Structures are given as structure tokens and as C-alpha cells.
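One protein chain omitted, others in place.
Each chain gets a letter, A and B, in the order it is written, and its residues are counted from 1.
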Amino acid sequence: MTEQIPTDHTEQLPPGLQLEKVDDRIMTLNVGPQHPGSGHMRIIVKIDGDYIVDADPDPGYVHRGEEKMAEVRNYLLNIPHLERPVIHDSCNILYPYVLGVEDIVGIEVPERAKYVRVIAAELNRCVYIQYWLAIYGIFLGHSTMFMWPAGDRELMIDLLEKMTGARVTHSYFIPGGVRNDIPANFEDVCLRQVNYFEKRIKEYADIFYDNPILKARTEDTGVLSSQDAIRLGTTGSVLRASGIDYDVRVKEPYDVYEELDVHTNVLKDGDSYARSKIPWLDMFESCNIIRQALEKMPKSGSVRTKLRPNPKGVGNNEVYKRVESGRGAAGMHIISNGKPEPYRVKISPGSFRNLIALPYLLKGEKLGNMPAVYWSLNYWPVEADR
Amino acid sequence: MLKELVTPQNANVFVGKLGDILYKAIDKPLGMAINWGRMWSLWPVHIETACCSVEFGAASSPRYDVERFGIIEAFGSLRQCDLVVVQGTITRKMAPRLRLVYDQMPDPKYVIAMGACAITGGLYFDSYNVLPGIDGILPVDVYVPGCPPRPETLIQGCMLLQEKIKRMKAR
Partner (left out) sequence: MSSTDSQTNTSKEDNKESSPKPAAEKPAPPKPAAEKPAPPKPEEALPAFEKELTDRIVNQFADDVEVGYVKENRTRINVKKEKILDVAKFIKDQTPFDHAESVSGVDFPEDKEIEVVYHLGSYTDNRYSKQILALSTRAPREEIPNPGNDSTKLPSLRDVFYSVEFHERECFEMFGVYFDGHPDNRRLLLPEDWADIPPLRKDFRNKGR
């Protein structure tokens, strides 16, 4: 009986609302938005028995129209709301915007400010990855793996709080440098905490990454070959877990990353296990970068070039800037038309680019593996929705 | 004598009256006991709506540990929950879902509006897709301001809610 769908009705419906033919064998499941394994989004999965035959991500539950809002605020007022998509990685998501505005307004950044930015960005990357790891633990039913990273993450938050004054929403980067200088004897505290932090995250291998249950659940699930990783345009840890050596910090260094020795972690397998391991390895890399930056940083000097109030863009201009955020390359396309407000700001975050791989990876997977595959994409729904 | 008074026809009236008397007698102590039970086992439903969920997660981390105040970590099944912590911005797409979640929860249920966005729309007051606060769709018990509120603030909000439950009439 299911075939007899009145066609005259379906044609009038807007796209996406058409009635579908129903197969008796195939069951449609809505995972989310109220679901412990979905975050802020909905995944519509079609299952045949225990196997997923089709998956359709439905993001947009946190779409707050930031790009529209950016068009009515001036370059400085845009800072607080443009960092909100990823509040636990706020420095990195703001980075491309700040770099772009510096280009548009035409302002130089002092040398010390560049180092301070790198330190803040790397600390923030650790904060982000730790939170991601904690949720990954929850998704896999591994409560210890929630508690450990969620606790250790506070070390880095403390450091950032010392630097910026806020726990997560720092608004620390501004065009022309950073908002304020780092406090006295910050270097020593930072070095000590980072060293301790590195010691702590080494222990995750024992309880998580070498855990046979984790391996059984994530190895060989959701395999993304390197060709597909390129074709789908994935980025960040997803790309590097598929064997492609690409990191914006190395390939197109911004600020002072050129002078620092950044090593890219690459794994070949392309499965969920590799994807979950890359961010963890990245944290060691971040610790290395922070130590290098602390060493090379000019010990004194200005951290901020003063901006004119209400800065205007220089003529018609457009920039596309990108940085490596915790989830991959975050790009911002800023168009100015000589007014104090940008004409258009387009955010192209890593999460949104990785989302396209989700339906592809879930096909043929068991339903029980869905959270493991989904969260291994290093996805933060709020950022993807903007 | 009781046997003559109670006939099959009026038995239900008697039972009802007896129940009333019993209820009056133990209303206060029982109510306090019920409230005490409700107070210390608040089960928040697992619905994340925006970026405040990061700080909600941090509140159950070892450093802040809301569990020692009787608020259990976010839980999957909403049929066993009695608390909605609205963790930030409610967009137009999420609003019907939030209401649906609230309607499916068993009574009694409490709502905490966490973050400036959930209270008034916050930073996104002029956005085209954001509700200006959730009090239009849910009855809010406690407002926790901040953008995002620190975990301590959230814990304080939860304690205010417990205080409120303590004074409520148990139904």
C-alpha cells in the first residue's frame, strides 16, 4: 500500500518535505538532537537490521546567523560573537578573522604579540582536544576517559585565564596584536604546567589508546582512504589520519610558525582509531611548540599596535585567510568595501568540511559504531552551524 | 459498629475520607521527605543546545564535580529525568524540539536557563534565527547569567533550585 502516494500533493511540497516510499525492511531512526550520541545535531539513519544503509546528517540546530550579524557590526565588535562557534577553541577560530582584518585595515603586529598569540593558540588547541577526548570517552562508555581529560584540561584553562582573564571566551586576539600582555612570571608557570600536562597525557595511552575494548570498537570502522579524504575535501585530523601530510601551520605558516619547528603527525590507516589518535598526538606537538615559543619570545616589548577607533577597510578588498584550528583548517573570507563594517564574512570551519564524510563513512557500518565514527570526525556542531 | 456503617454502596466514600485524613496527618512530614528526595537527586536531561554545554560538561569534571551536590551528570533517557538545563542559545529549529523534550518528561520537572542566550538571546539578540530567551516556551525556575556561566555559577544556580524545591509544596 505504501506505493500509493498521491502525487499531486507531493509536487506542491517544498524540497525536503516530500513523502517517501517506505521499505518494510528498512527502518528510519532519528538520532538526536536529544541523544547522548549526537551532540547538537540530528543524524537520520536508515538501518537494515543492525547495519546502516544510509545516513543523512541534519545540522543547523545552532545556526545563529553569525555571518549576517557580522555585516552590521564593525571590525572590532565582530570579535566576541565570531569566537562563540567554538568557545573552547576561541583563539583559533578567531585567528583567521584577526589575520584578515589586519590585512584589510593595514596594520602591523609587534613581534612579541605574534609569539603570545602562538602560545595562546596552542594552549587553546589543547583545551579543545581535551574536551573532545572527554566526550569521545563518554560516547564509548568509558567514564574514566571523561574524567581524566576533563580534569587535566583545567590546567590549560588556568593558564589561559591568567593570560586573558576569562575561562573560555577569551576575545584575546584583536587586530594589531593581543588585548593585554601576559602576566609577570607567566613563563615559569606555563613551562611547569605544560611539562606536567605532557606527563599526564602520556598516561592516556595506558587506559585508552592501548585498551583492547577501544581497539575492538574503533579499529577498521569507518575507513576513509586517502583518495576519498582528498575528494571529500576533509581537513585536519581526519585528513592526517588518512595518510595525507597537510597542516596549515607547516604548509602556509602564519605569524611565527615559520620560525618554530612544527612536526605533523600522520597515520596511514584512516579508521576511527587513527582519527582518534591524531588529536592526542597533536597535543604533544602543541606542548613542544609552546616550549619553543616561550624560549624564542622577545622578553619585553609591546604586544599591541593601537588601532584607530572604528577602523575602516582600505578600498574594495578581499582576503581569504586560514589557520590550523583544533578541527582542521579554518578559513575566513572577508570582503570589505571601505566601510567600518565588513561587506561579507564567510566562515569555512573545519567541522563543516568534515561533515560531508559522515554519510560516506557510516554506510555499511553497524549502528553501534555510529558514535565512535561520528565523534572521531573531530566535529563540533556549533561551529559547523555557525 | 463499623461494619454496619460501611455498606458496599458507601465504601468508596469511606476509603476516600480515610485517605483524606491520612493525607492531612502525614502531608507535612511526607512532603518534606518527598522534597528531600527530589532535592538531592536532580537528573538533568541530555540536551545540548549551544556552546554553554562546554561549561556544563566542565561542571561535571573532577574539579567542579556537581555530583556532590546531588546533581547527576547529564543522562540519556528523558523519561527518567526531572531537570532541563537549557544550555544556551535556542534557535528556531531547536525550539520545537526543546518543547517536545520538556513535554515528554514526567512531572515534577524543573528548568534552569543557563547563559545569557537562554535568558534574553544574549549576544544574538538581533539574529534572525534565535529566540529572545526561552521563557516564551518553557516555565523557567532559575536563571543562571553569564556568557558562558562559570561552572561555579551553574552549581550555585542548581543550589538555588534545590532551595526552591525545598520550599515547594510537594504534589
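Convention: a residue touches a chain if its C-beta (ideal position, glycine included) is under 8 Å from a C-beta of that chain, and two chains touch if they have at least 3 such contacts.
Values in this document were obtained by computation on a predicted structure and should not be read as measured data.
K.L.:
Pick from A:E111, A:E187, A:E252 or A:D269: which residue touches the chain that isn't shown?
P.N.:
Considering the complete complex, A:E252 is the one touching the chain left out.
K.L.:
Can you tell me which of A:G65, A:P80, A:P110 or A:P298 touches the chain that was removed from the display?
P.N.:
A:G65
K.L.:
Using the document's contact rule, name the residues of subunit B that touch the chain not shown here.
P.N.:
For subunit B, the residues touching the absent chain are 91-93, 126-129.
K.L.:
Touching the hidden chain in the full complex, which residues of subunit A are there? Just list them.
P.N.:
Interface residues of subunit A facing the absent chain: 15-17, 59-60, 63, 65, 67-69, 72, 230-235, 239, 244, 246, 251-252, 314-320, 322, 329, 331, 333, 335, 337-339, 341, 343-344, 346, 348, 352-353, 355-356, 385-386.
Here is the rule we use: only the chains that are shown with their structure count from here on.
K.L.:
How far is the middle of subunit A from the middle of subunit B, if each middle is the mean of its Cα atoms, in Å?
P.N.:
Using C-alpha averages as centres, the distance is 32 Å.
K.L.:
Using the touch definition up top, name the residues of subunit B that touch subunit A in the complex.
P.N.:
Residue positions touching the partner: 45-51, 53-55, 57-58, 60-63, 74-76, 78, 89, 91, 93-94, 97, 101, 123-124, 126-130, 147-148, 150.
K.L.:
Quick check on the complex: what are the subunit A residues that touch subunit B?
P.N.:
Subunit A reaches subunit B through residues 33-36, 39-40, 60-66, 68-69, 72, 80-81, 84-88, 131, 134-135, 146-147, 150-151, 153-154, 167-169, 382.
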